[in-house]
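Please read through the structure below; I'll follow up with questions.
The chains shown are only part of the set, and none of them has been moved.
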Amino acid sequence: MIQGDLKVTAPIRWAMVGGGRGSQIGYSHRCAALRDNSFQLVAGAFDIDPERGREFGESLRVAPERCYPDYQTLFAEEARREDGIQAVSIATPNSTHFAICKAALEAGLHVVCEKPLCFSVDEAEELRALAQERRRIVGVTYGYAGHQLIRQAREMIANGDLGEIRMIHMQFAHGFHSEAVEQANPGTRWRVDPRYAGPSYVLGDLATHPYYIAEMMLPELRIKRLLCSRQSFVASRAPLEDNAYVLMEYEGGAMGHLWTSAVNAGSMHGQKVRVIGSRASVEWWDEHPNQLRYEVQGEPVRILERGMDYLYPQAREDDRIGAGHPEGLFEAWSNLYYRFALAMEAMDRGDTTAVEALGIPDIDAGVEGVRWVENCVRSADAGAVWVDYA
Amino acid sequence: MIQGDLKVTAPIRWAMVGGGRGSQIGYSHRCAALRDNSFQLVAGAFDIDPERGREFGESLRVAPERCYPDYQTLFAEEARREDGIQAVSIATPNSTHFAICKAALEAGLHVVCEKPLCFSVDEAEELRALAQERRRIVGVTYGYAGHQLIRQAREMIANGDLGEIRMIHMQFAHGFHSEAVEQANPGTRWRVDPRYAGPSYVLGDLATHPYYIAEMMLPELRIKRLLCSRQSFVASRAPLEDNAYVLMEYEGGAMGHLWTSAVNAGSMHGQKVRVIGSRASVEWWDEHPNQLRYEVQGEPVRILERGMDYLYPQAREDDRIGAGHPEGLFEAWSNLYYRFALAMEAMDRGDTTAVEALGIPDIDAGVEGVRWVENCVRSADAGAVWVDYA
């Protein structure tokens, strides 16, 4: 597909807020954005410490005068340049996403934002209104959404290969925080502090990922009501949960189930999505991402492999290395960023049809993630009872 | 361990009710009971059709005069013989278990009964009282409970290898009834008919298996409240469910989760139990029963293999072929029946301590299975709400 060929007309002038030295997520954003020449990193406010941020920017060959001390200055100064930035990625702690995202949109920029967009549906809707008014793209980095086999599953479902959909099971359950590791690790500490993390820990930080994957596979699905039970097995994390179960009843009778955990001792990420239809199921697991199980009732299980000709054309579009060789997280992110670039260009020329066809996690996905967490927390805090989805 | 050596003093004179020609479950009972010379099949009421039953019994070398037309005659006639039966196994449709089991106990017989024992806790308690009064064993065939690696997990948990237990996840979810196969298959039809199957389909028929495995692994665990959501994806099965989710809160704060299904399209049995502690997890899966995953947080996952010297002695007791060779369902059943025989002999000599040490699914397990299903149904029928465990 892409293979280094520039498909966007010209690389998008791009900046980052956050994601400085030592940030793993910042590295992922840069790897993804820069891979296909669809973005060019020209500015940034990389660090809360301006000097460290400037040094870091220079190491990435950003001109020193475009390494800004904060996002306000970044947006203001770049707006004055003829060659100012067109897009910005936000990779800061959760509590700052809303303000930065809002400021970026007000500055007329396209945005790529880490999830969650913000902490409340009200805020999220405010961002959506702003994005629509300014006709800007807001991409949310549900990274695996860019994986070829997720797109394959989406096409299979759309095509009826599974029959009528009955159940959607989602999981993101690792064990890395089985103990209170945050006490020794500041990089983890804010995630369990409601001031910086918002109303949830694993629901927002982990569960929204497979939740979005399911959304992407099944764009028509609507939750009618849900029930969430959450626990803080490491007691010092309360009121934030390190484990949760969510049951969902969808319009039309399908059932959803999600388990998310940071105390699933001994497990790696355990991110899985299984969709069960009246005829067949598909199952994808992020730790072995190059294989997709396709299980037709009464037939042998089939293991679909990334890159093979038997996949749907929409899935093969995203192939980078051909079958046999393994791709990983970075390719999924690269595909996502590449589509973000295509969407930004399309939006710039007013082609919203093209934007929609790209199937990216956009502002609607961002809003929906916040809404889902809000509903989960509401249910959990009322004693793990059913709540109508609002 | 056993390897054909007779450890029970003398084989127990044994009969079957049901399990005649074409019955898969009857075959499993006989394979298990007869393997170690601990039981001897001497009588039976194998079939609702007396002639067919007699023929079948003869093919098994049961004397024709001890092939009876029904269980009443069986119990009555055998009671008159000096060499009459000492134990009976019941492999008939669910709706008949209570009456036959009661009659057998009243006839002074030890019983091995298919689950569920009966349809209500009241009935189950009546059987328990009777068994206690008559000092008879009632074994329930939760077959995999006899598997060596289940016992290994039990010992690991008891020994603290997992740390404090936080979560128990159970699953038995196959896809064989994704369509209404019962319409063409009488052997399946009664399972979805409340008159013969009782108040549930997959909860009683499937879920009680992993539920008991968890009970065996964690004998101290007590449910505080539970919530069950059940569905009939094949609509003609209503009110009986073909899919269900159960959330459980245990005394002490641990959480339980169970998924059971007959419409998990494309899956084989999918019977799994995962126990998660503060330090490590274990996971067992019936389709690859010779391996047990042991996952210590921060260490490489370990794959424990059946038959190896590194297992606990209590697990190795049940080994039949040594490591490397695969054992399957039949060995688990054989181990179970062998322990039933030891329990019957111990009970006959009044040694209840020995009975308890055997760790078998007994009348208490039978009662608990019925109780759990009853609670699940109560929750589900009230709209999938939390109910205090009663």
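Brief remarks on what is shown
Should a chain be cited, it is by its letter among A and B, assigned in written order, with residues numbered from 1 in that chain.
One rule holds for everything that comes next: contacts are C-beta pairs under 8 Å (C-beta built on N, C-alpha and C of every residue); 3 or more make two chains touch, one makes a residue touch a chain.
The model shown is predicted, which means the values in this text are computed figures rather than measured ones.
Every protein chain here shares one sequence; 2 sit in place, and the complete assembly counts 4 copies in total.
We take it that only the chains that are shown with their structure count from here on.
Chain A and chain B have centres, each the mean of its CA atoms, that are 44 Å apart. Chain A meets chain B in the complex at residues 162-163, 166-167, 169, 175-176, 178-179, 227, 229, 231, 233, 243, 245, 247, 249, 253, 255, 257, 259, 261, 263-267, 276-281, 294-297, 299, 301, 383-386.
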